[in-house]
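Just dropping this structure here.
The other protein chains are all here in position, but one chain of the complex has been omitted.
On to chain A.
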Amino acid sequence: MRILNYMELKIPSKSQNEAFARVAVAAFVAQLDPTLDEVTEIKTAVSEAVTNSIIHAYEDKIGEIIIKGKIYENFVVEIEVIDFGKGIEDVELARQPLFTTKPDEERSGMGFTVMETFMDKVEVTSEVGRGTCVRMFKAIKKRKSEGVEIEQSFPGGIDK
């Protein structure tokens, strides 16, 4: 699949950067003319992934978070959120609804569930002591100005 456009963003894991990261991704995606709902869903998923890196990967330390965006020719958006923090021991367990390693800190344990609900495909790769990469795809199904439905496929096939 041909990539039409891409971007890369590097930020320190400060929680005031959550808003910056999601707004930057929303601005990048805007060129596809998505609906407001689609933009909000992407912003929410980015916010979840970046918050996970800040709270869980780096905990009390400040580390680097890299956010990559790609736009494919079939109006599919790919967003990667990468950190070099402590990593996730059991990714399958971490993806379960309500699972949290920090129950005393008002963590809802719903971050991955929200990403999976609002995006079309979510892949998580992690290595303990090395870091985590969350790769998410979303098909922009209806362009706001045209109101037409578009047929799409994801790199590696649709897997929700």
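As a working rule, a contact is a pair of C-beta atoms (placed from the backbone, for glycine too) under 8 Å apart; a residue touches a chain by one contact, two chains touch by 3 or more; residues count from 1.
The rule we apply is simple: contacts and distances are computed from a predicted model.
Undergrad: So which of "Helix-turn-helix transcriptional regulator", "Multiple sugar transport system permease protein", "BMP family ABC transporter substrate-binding protein" or "Anti-sigma factor antagonist" is the UniProt name of the chain that got left out?
TA: "Anti-sigma factor antagonist"
Undergrad: Among A:I11, A:V25, A:I54 or A:A139, which one touches the chain that has been omitted from the display?
TA: A:I54
Undergrad: Residue-wise, where is chain A in contact with the chain that is not depicted?
TA: So the residues of chain A touching the unseen chain are 15-16, 18-19, 22, 37, 40, 43-44, 47-48, 51, 54-55, 97, 106-108, 110-111, 113-114, 117.
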